[in-house]
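Pasting a structure below so you can have a look.
Here the complex is missing one protein chain, while the rest keep their positions.
Now for chain A:
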Amino acid sequence: MVGYFKTITLISLLLPLLTFLFKFKQNNNVQARVIVFLLVYSCINEGIFQFAAFSHLFAKYPVLPISLYSLFTIIEFTLLAYYISRSLVSKRLITLLRISAFVFYVIAGTNLYFVWFTTDSQQIDVIPIASSAIILIVFSILLLYEEIQTPKIKFIYRQPNFWIVVGIMIYFSGTFFLFLQLSSLSESDKVNFWTINLICIILKNIFFAISFLVPGNDESEDDLESNYSISDFEEFK
């Protein structure tokens, strides 16, 4: 079952990348490139894991898997936080995100120190993952709140930002408890519950792919009359 999900997850990684290439003209902006970079890095990281497992490098260097995980957490957080900060308008929120990011880097740095220089921590980096999840979920909510506050006459789900943020929120809220409890799980439970992570990654990739498909922010489309008619809303009355 897990193997089946793992295959789908790997295939799902290609979905947003292909949609990005398919709609390259529309998505030729910094924010989209940040997400693509994250996806490419995820592919490379997966490749390194497969190669290390195949070459028995994990047995030779026991800190290698945890180092790779920690590095992935830091890079993933950096890219997503950068994405959110580029999307935020409020300078106060951007500053707050920067402060939160600094706190995260301190936590992640301390964690790496314990991984590399002490033998105490050989488990997955629970605290950096949990803190990155909390920061990204909170700022995703704030970003959505900010989006609906600004009087843009465009449905929120017609914006690429929305789908990226939904992907981030679903992925991090779905895997939050998993990573938090991972060290307390038995080996068999770890394997079973890892399916949650795989499902969340698949969902995240689907949402990222949707974000590349929806049309970008074209100002000319922000015309109330040309976009909608009052009858569009009748069903929601």
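Methods note: a residue touches a chain if its C-beta (ideal position, glycine included) is under 8 Å from a C-beta of that chain, and two chains touch if they have at least 3 such contacts; residues count from 1.
Note that in this section contacts and distances are computed from a predicted model.
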item	value
Omitted chain (choose from "histidine kinase", "GGDEF domain-containing protein", "Chemotaxis protein CheW" or "cysteine desulfurase") - UniProt protein name	"histidine kinase"
Absent-chain contact - pick from A:Ala59, A:Ile148 or A:Val191	A:Ile148
Per the touch definition above, residue among A:Cys43, A:Leu96, A:Leu178 or A:Leu213 touching the missing chain	A:Leu178
For chain A, the residues touching the chain missing from this view	137, 141, 144-145, 148, 151, 153, 155-157, 166, 169-170, 173-178, 180-181, 184-186, 189, 193, 196, 224-225, 228, 230, 233, 236-237
